[in-house]
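Have a look at the structure that comes next, please.
And then subunit A:
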Amino acid sequence: MIPLSWYLLFSAALFSIGLFGVLSRRNAVAILLGVELMLNAINVNLVAFWRYGDIAVMAGQVFAIIVFAVAAAEVSVGLALVISVYRRRNTVIAEDLDLLKW
Partner candidate 1 sequence: MNEWLYVLLFMIVGALIPVGAILGGFLLGPKKPNPLKQSTYECGIEAVGEAWVQFKAQYYIFALVFLVFDVEAVFLFPWAVKLGALGLYAALEGVLFIAILVVGLLYAWRKGMLEWA
Partner candidate 2 sequence: MNFWTDPLKVAADWLQGVFTSWGMNEVFAHVLVAFLGVLLLITILMVIDIFLVWIERKVVARFQDRIGPNRLGPFGLIQPFADIIKLIIKEDTTPAGADKVVYNLAPILSMMSVLIIWSVVPIAPVILSVNLNVGVLFLIAAGAIGTLSIIMAGWSSNNKFALIGAFRQVAMMVAFEVPMLAMLLIPTIFAGSMNMNDIIQAQGGLWYFVLSPLGALIFLVAIIAELGRAPFDLSEGESELVAGFNIEYSGMKFGMFYAGELLHAMTFGGIWGILFFGGYRFFGLEQVSPFLAIAIFLFKALLGYWVIMWVKYTMMRIRIDQMLVFNWVFLTPLSFALLMVTALMNALLQGAPVWLYAAGMFLSNVVVAWIALEVARSVSRKERQKVEGVAQVAEAHH
């Protein structure tokens, strides 16, 4: 049996990689890719806690599914924003989008 710590460490590492992507990427789409990694890391944690806690309590899995819904909402709106910005400003480089209004 795999100890819980392995999953938690894996999830922490994946979260950090995603964080690095979010902080260092210039392209807005790539930033959203990093956010996906972070959300997945959280999901691994949730499911691991379900498995290693009381199995009859489904909270872990329910929250994992809710995270799927949140990820879907985040991606669809986020990418729509990127496309919308691209149409007006012709760029997807996050650094160039430093005005709050144009």
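These made the cut because all candidates are chains of the complex that A comes from, given by their letters.
In the analysis below, a residue touches a chain if its C-beta (ideal position, glycine included) is under 8 Å from a C-beta of that chain, and two chains touch if they have at least 3 such contacts; residues count from 1.
Fair warning: this is a prediction, and the values are worked out from it, not measured in the lab.
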item: Numbered candidate touching subunit A, per complex, among 1 or 2; value: 1
item: Contacting residues of subunit A [partner candidate 1, same complex]; value: 65, 68-69, 72, 75-76, 79-80, 83
